[in-house]
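Yeah, one chain of the complex is gone here, protein chain that is, but the others are all in their spots.
The block that comes next holds chain A.
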Amino acid sequence: MAKRIDVSGLSAFYGNHKAIDDISMTVEPGSVTAFIGPSGCGKSTFLRTLNRMHEVTPGGRVEGKVLLDDENLYAANVDPVTVRRTVGMVFQRPNPFPTMSIYDNVAAGLRLNGIRKKGELDSIVEKSLKGANLWNEVKDRLNKPGSGLSGGQQQRLCIARATAVEPEVLLMDEPCSALDPISTLAIEDLIGELKSRFTIVIVTHNMQQAARVSDRTAFFNLAAVGQPGKLIEIDDTERIFSNPSVQATEDYISGRFG
């Protein structure tokens, strides 16, 4: 299920502006990798290149290679739509489809994949909601709109929606930044459970969160405003937070940044 991500020489652009410069890294299958760094350092942009969402932005363009196991996501014959069915994504603000019920939200991706049988949909929806630790809270109101849930529940609904299609990789772009501490904890617990099934990459501004949930941590930085963001280092999370090999990383995580 979970696949290895191998990035080499990747740069991303908005029109003529280079947002991230020459990034290479490897993400092990079934692990959690956290991206940390100051605002504007390109970590979200980089995350969005991993499922080809970056190019959806007007002017968005990418150079370099992203290998998922051995398949280059940016090869000429690869359809971005197929990539996004393999690499799921959870966004910063919970975004369940407001016009759909809880059930239909989870089933949305399955229906895109051509699964229409009621019985099959029912069982996958239940499994995904259980997997997102949401089943007990919503099982009696599956036909109510998803927008009626609390923020934390909505975010778990989005996780259930993303995992229902069984992607190889799950990308999370600051999934807890709009949530209260208790909902955050619920999501973090969930990440720990999900990593056995998916390769997870998470962008976070919360360094304690990176330390709590991730196996590996990557630190991104930019030389100055307007300069492209760069990967400073990636290492085991323990090592990044105790004894990083680059001074800038230590300055950032200990709050002496800038």
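To be clear about the criterion, a residue touches a chain if its C-beta (ideal position, glycine included) is under 8 Å from a C-beta of that chain, and two chains touch if they have at least 3 such contacts; residues count from 1.
In the analysis below, contacts and distances are computed from a predicted model.
Chemist: According to its UniProt record, what is the protein name of the omitted chain, chosen from "Phosphate transport system permease protein", "ATPase", "NADH-quinone oxidoreductase subunit L" or "TonB-linked outer membrane protein, SusC/RagA family"?
Modeler: Its record in UniProt gives the absent chain the protein name "Phosphate transport system permease protein".
Chemist: Using the touch definition from the top, which of A:81, A:182 or A:224 touches the missing chain?
Modeler: In the full complex, the listed residue that touches the missing chain is A:81.
Chemist: Could I get the residues of chain A that touch the absent chain, sorted low to high?
Modeler: Chain A touches the chain not shown through residues 51, 53, 56, 58, 81-85, 88-89, 91, 93, 95-101, 108-109, 112-113, 144-145, 147-148, 158, 161-162, 165.
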